[in-house]
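Below are the structure tokens for one structure; questions will follow.
What you see is the complex with one protein chain gone and the rest in place.
Naming follows writing order (A, B and C), and every chain is counted from residue 1.
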């Protein structure tokens, strides 16, 4: 579950406009200077590496001004790349129906799948804010779930929509209806430790303006954005390659998802040589300002993805040397596990 | 076809070592200060956006010192991020057999497919260097094609393996057998305009050293590398989002390949508003230092990929404004087309 | 006048140690989201360009999250490089006497000068915090004025001591006695618009630790520091050169102060071509993240200094073009002047 604020109306906004949102600043609530990162249990939907980390595990991250560190993951300390996981304007009725239809159709291709291929509207657990009575029932039954990113933006979990960035959103309804939430103190590309990034309670300071008729003027279907000039700048990276051959040696066709998974697994193996548990290494990849690049997608049959791990976030040197790695991490702490109830 | 130099033996290299390669400098041949970028015809295998650009097209890029511009793509000018498309050490017999087996098995899952799912050894067109007679025949019949990236590196087409970077390669055979080639003056992430980047004739200046037993010490399966300190630094980007719903509105499951394709198509539509033809815009995405990020891969069912287009490479301002885009590009030139022979 | 907080005692700190201060975060007071920048009247001591701007003038800068803009200086908008103008540990008695002696000796070389060459202790206007009675009188009479930077750090006005940076201060007395204040939202190198930067009311979040005996271990006389990883990154600059020949054509010997003044005057002339008043241009140089570099100091008789003006802080393009500059700024606003009382 992610908390959202909104929708907020924007005077003058009309369908076809672009809503320009300046994320002027984002911060943690002053009485809540911590966040958490966790993996879902495989039984609860799992995540990117759920075959390797099937249990629910969690780490706590304390905020020290603009920096964070964790009692469960020693040896790393980095500046927050604070951003909302979810932000976007309301869909109109046609867009909403498109979403619901294509996802229902998709589920139908493998209806017995666990977890399901997508999440249709589900009135039973819908959180409907201040709506009551019939209105609430109607919306809960039809409202798209906020799990995935869609044409309007939504739960993109793009770490680079960080404070200081400027986003251009398609407007579908009069007043735009801007919502924002699911704040993250930091996240690696992919949000691979679902759920999630370093999830936090916080506030957002935004400014909005409009480009009238901007969707047609610029041919916009999905949001576009410009990065912040105030991004933490880690420049020295150790980069891991992965190709679209999976852990079982199975070949996949130009599959970047598989290739990135291999790059992540390669990075985890590497970090274990310095004393980290697999879960700790996984947690670093999900929370630190790690980059995931689509490096090659045309050299049949292998896609090549790269994971960029900033070396400066570590208290020690993680570069390869002739002497081999030193076990800087003692292994006395690890991420607590919450075992599945049977 | 890409030209390769090597394999070169490295004294002291043994299986299990890491070969450390410093790419000290790379340059174009002084008598050949130009390169080309092209799209394959769909009939010839096509590329990333072959449904949209089914014909063979080509642009010529002239080199001006460290910069490049094209007579076929006006209005852009950027510094070369020069790199080898292909680099890596020889596989041993077991690794070679693994490659051939898994690719042959993969082809067998859809043997009638055009183009084929992968490219098995093909003696008919194999370029075998100085080999002759029986040795040549044997190697041509068994040697893996150099099209895809694999565990040893190979044709990764990673733009960030640029001059000044340092790469750590797995060593599989005594002497390592380092090969390098397929030089690119510049390329965007993904090498989406297959073939290819800005392909050029040039030279490489390398230094090698060894980390003995480094594969086991560091748990290395694929190469790892460190980026160059001398990378062209474009900092202002316009970023396009794409999700894993394809051009026909079809839903795909956390498919980053589809999502990146949408981000690319979104960027092309945007650039057309400034007067570029689709082919010119495509060519920019394939050649300029464009970044492709795996932004979200867990929010079922949509992956989210982002394409980062550096704004500073353009002679004019491509940022969205209230006034709307100006057609800076007159449309009088375009990429020449080579029509398929029938 | 600049407000200071402290001195704060640090447990375990002893003379000869290095006090390591992490500036974890700095911000404006939430009820005071604005700052000011001003020039002193020449009669009141003036500033770097007081011959050219002899009157007291002031601009107000509003804070919008992490950004600032001014009603008095249109067309610029930049991210704050927030930092304390003044920070450092208490001197011991010997250090204090060294300071007072060398400054009194210096004043004596030209005692009639207006303004004086330095500012000796002056009990009449000393702000003594909670001290009372005899103690207050004694300290007011002997305490060094906090105007200049000295061996302990002090009023260095180094814009790069920004939030996220790490500073190593010499410790002279038991408990260190760390003071901090004179907060700036942003400042150009040199703080040339004295007074001052964008002066603001705010708060500082710090963490301290010690390197025992660090002064001798590392041969430290003045503080050293490491920059923040979260610095606003403007990458595109227009750079102005200045040499040590002054505005009257007078030659000075390798004088970087004179050379930087020429670079500043050159930048002001340039900005005036876009419609700015001289005072507005001066204000930009004093407040924006402008860099001042000591480029050449050995080519007799001219020092060469360079002023780096980030182009991205402007709402319009300030680069030179064949078409010549456009007067984007209408000239309808300017910095208010406070005329000297006679």
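In this section, contacts are C-beta pairs under 8 Å (C-beta built on N, C-alpha and C of every residue); 3 or more make two chains touch, one makes a residue touch a chain.
Quick caveat: nothing in here was measured; it's all calculated off a predicted structure.
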{"item": "Touch with the omitted chain, as defined above, among C:121, C:175 or C:296", "value": "C:296"}
{"item": "Positions on chain C contacted by the hidden chain, ascending", "value": "18, 20, 45, 47-48, 98, 102-103, 105-106, 115, 117-119, 147-151, 153, 155-160, 168, 189-192, 194, 196, 210-214, 217-227, 229, 235-243, 245, 249-251, 253-257, 260, 262-263, 266, 269-270, 272-273, 291-306, 308, 319-322, 324-325"}
{"item": "Sites on chain B contacted by the missing partner chain, in the whole complex", "value": "22-25, 64-67, 79, 163-164, 205, 207, 229-234, 312"}
{"item": "Residues from chain A at the interface with the omitted partner, ascending", "value": "233-236, 312, 317"}
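Please note the rule applied: only the chains that are shown with their structure count from here on.
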{"item": "Angle of the C-alpha superposing rotation, chain B to chain C, to the nearest 5 degrees", "value": "180"}
{"item": "Most widely separated chain from chain C, with each centre as the mean of CA atoms", "value": "B"}
{"item": "Most centrally placed chain, judged by C-alpha centres", "value": "A"}
{"item": "Chain B-chain C separation of Cα centroids, rounded to whole Å", "value": "48"}
{"item": "Distance from the mean Cα position of chain C to that of chain A, given in whole angstrom", "value": "40"}
{"item": "Residues of chain C engaged with two or more neighbouring chains", "value": "233-234, 312"}
